[in-house]
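Quick one: structure below, then a few questions.
Shown here: the complex without one of its protein chains, the others still in place.
Up next is chain A:
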Amino acid sequence: MTVAAGIGYTLLALGPSLSLFVAVISRKPFLTLTLLSSTLVWLMSLIALSAVWRAFLPFKTATWWPYSLLILTSVALQEALRLFLWRVNKRMEEMLDAYADRVSKPRLYITDKMQIALAGGMGHGVAHAVFFCISLLTPAFGPATYYVEKCSKIPFFLVSSIMALAFVTIHTFSMVIAFNGYSEGNKKDQYFAPVVHLAAGVFTLINLASGGCVVGIPLLYVMAIVTLVHCGNTVWRRLTDNRSMETNLQ
């Protein structure tokens, strides 16, 4: 894989995140710190999972059930982590509000809270893209490229960066939905993120079959688009409710 192709794969997986970072997150230093900490937390969860599964890998059998167990446990751990992150986030919002009162500045607006959720989700997405896709690119520089037998029409790196893009979207926006759901107490939103995450993980199991990636990856993108649309709707609804509440008060 040449260096130009490598840069192309990186931009494919991380391009939208980069533009989101430059436009939204880099403007407020606190959001950059949130992004870095949530990337670290996701990495720690990944290390914990690998500590558990290392003894069993690589799988000797070709059946699909050990892989599905792996996916199930990983998704379960990461969703539990999301709950924990919500608690930490709530605590931090309280501390920030107390600090704002002390320096007599306004409390956090709802857009601020959503931006923090966005930065947290993007941390997860960037961690996924970096560890599952980008870190595999650098040892492979050279004139040739690599194909996987189960998906032999396109190079392995291209497949993995396309999947990484879908997962980045899912992680980034499902965090916004989840935090929104927890703060409002909306059950539908609260269950949305784990369900979508699990569905996405299960769809990647389809890739185990020969030629499965032709079916698996479009399904993955369906999940990504569903997440995007639902996030847009939720945010729009919340903001218009907020605005009508403000105009009612005034």
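List of remarks:
One rule holds for everything that comes next: a contact is a pair of C-beta atoms (placed from the backbone, for glycine too) under 8 Å apart; a residue touches a chain by one contact, two chains touch by 3 or more; residues count from 1.
Here is the rule we use: contacts and distances are computed from a predicted model.
From the set "Centromere protein L", "Cytochrome c oxidase subunit 4", "serine C-palmitoyltransferase" or "Presenilin", the protein name that UniProt assigns to the chain left out of the figure is "Presenilin". In the complete complex, the hidden chain is touched by one of A:151, A:176, A:193 or A:224, namely A:151.
The residue touching the chain not shown here, chosen from A:47, A:215 or A:245, is A:47. In the complete assembly, the contact with the undisplayed chain comes from A:136, out of A:5, A:81 or A:136. Mapped onto chain A, contacts with the missing chain fall at residues 28-33, 36-37, 39-40, 43, 46-47, 49-51, 53-54, 57-59, 67, 70-71, 74-75, 78, 96, 99-100, 102-103, 105-109, 112, 115-116, 128, 130-136, 138-139, 148, 150-151, 156, 159-160, 163-164, 167, 197, 200-201, 204-205, 207-208, 213, 216.
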